[in-house]
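The other protein chains are all here in position, but one chain of the complex has been omitted.
Take a look at chain A:
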Amino acid sequence: MAVVDFIVNNILTQASITIALVAMVGLLLQKKPGGEVASGTFKTMLGFLVLAAGSSIIVSTLSYFGEIFSEGFGTQGIVPSIEAINGQAMNDLGLGNEIALTFLAIFLVNIILARFTRWKYIFLTGQALLWMATMTTIFGFYGGLRGFPLILLGGIIGGVFAVAMPAIAQPFVRKITGSDDIALGHFCTIGYVFTAGVSKLVGNKSQSTEDIKFPKGLAFLQDTYLAVGAIMIPLFMVTAAFAGPEFTSQYSDDLNYIVHAFLQGVQFVVGVYVLLSGVRLLLAEIVPAFRGIALKLVPDAKPALDAPVLFPYAPTAVTLGFISTTVGTVIAMILLPFVGLPVLLPGMLTNFFAGGTAGIFGNAVGGIRGTIISGIAHGIFITVLPALLVPIFNDMEFINTTATDVDTVTAALLYEWIINPLISLFN
């Protein structure tokens, strides 16, 4: 009994060990050799701890940025980053264990739904599932759920999203790809369907984006970290300039306050780099193991793949979608404070992946005109939705950040507006 107590209280409470055990089970089920099981399990644990280290770096720079932004502009400046939300939830809120188990539960519910219903989608984008597990856990926790009910409900909600989002995207994906073989597994789908709706209303399908000559490569986005740095470093410096030397000297000591802000901006990029390396390491073993199992259990599954699966069908639409979505996020950033919401800074990576894919949807139903107008509407949409979550994140003491991918935001709003009030009725 003492041994069981020791295991339950000292080992299974450690999220890094829990998630490593999840990976181990996956590797064992695949009948991998002992060496591979051991190395895969260890790498998964390392991944979690690297992620945690990245999160601490991000939190420290974001808390500095939050302070100087409030001083400089008199309002809250939020950096949307689902990675930062995940890192803080896992570490500062101590929800790592629950997120790891919810991730597993979502996967299982997805398999059950695909096996026994006519929606045969298996969601294969591991990173997106981790973000969904993060959001359902945070908002279930906020509603008062703990332990098994928290994980079970998160698994059901996340599992339904893992099937429903590819299903609602599929009519458009069929139109784009001309076949029904593959599906889209990216938790920004509600934004894509919204974009397609706007594009249908305002667009003209007869002139496709692919008929025009347009520079196809987005060279300035060549490197993820350069792209993040190119926005964040100047933003930190300009904000520090507005906050002024008197206020910022409490952080910069003897160093020039602009140089200090520059270095803090660089630190933010370092945090993103470390955190994403951790996420990759964490998922590198789990995802192949579980998707092999899922496809075995659901032989007629339709694999729901990450957004770049659609890029080759309309590369010009990706570029136009990215640009118009960015315009929309900038418009929303300026307008949000007028309706009592905080300033949300545009995130270039979300704009590229979500905006680019939205462009493909916009083009499929509304051609060039539809892509441009609906892209701007998409940028506003994906800024307003996460802004609605800011008061809750503030309440839970998240540092100056909010979520990005709109399906995970929708799941969070579902908790906030429907599930949590129902839970409180029974408590």
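Simple rule for what comes next: a contact is a pair of C-beta atoms (placed from the backbone, for glycine too) under 8 Å apart; a residue touches a chain by one contact, two chains touch by 3 or more; residues count from 1.
Please note the rule applied: contacts and distances are computed from a predicted model.
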item	value
Omitted chain (choose from "Tetratricopeptide repeat protein", "Branched-chain amino acid ABC transporter permease", "Multimeric flavodoxin WrbA" or "ATP synthase subunit b") - UniProt protein name	"Tetratricopeptide repeat protein"
From A:146, A:175 or A:296, residue that would touch the chain that is not displayed	A:296
Sole residue of A:144, A:171 or A:308 that reaches the chain not shown, by the stated touch rule	A:308
Identified contact with the non-displayed chain, of A:21, A:112, A:182 or A:202	A:182
Hidden partner chain, residues of chain A it touches	30, 124, 177, 179, 181-182, 216-219, 221-223, 288, 291-292, 295-296, 299, 301, 303, 305-306, 308-309, 311-313, 315, 318-319, 352, 356
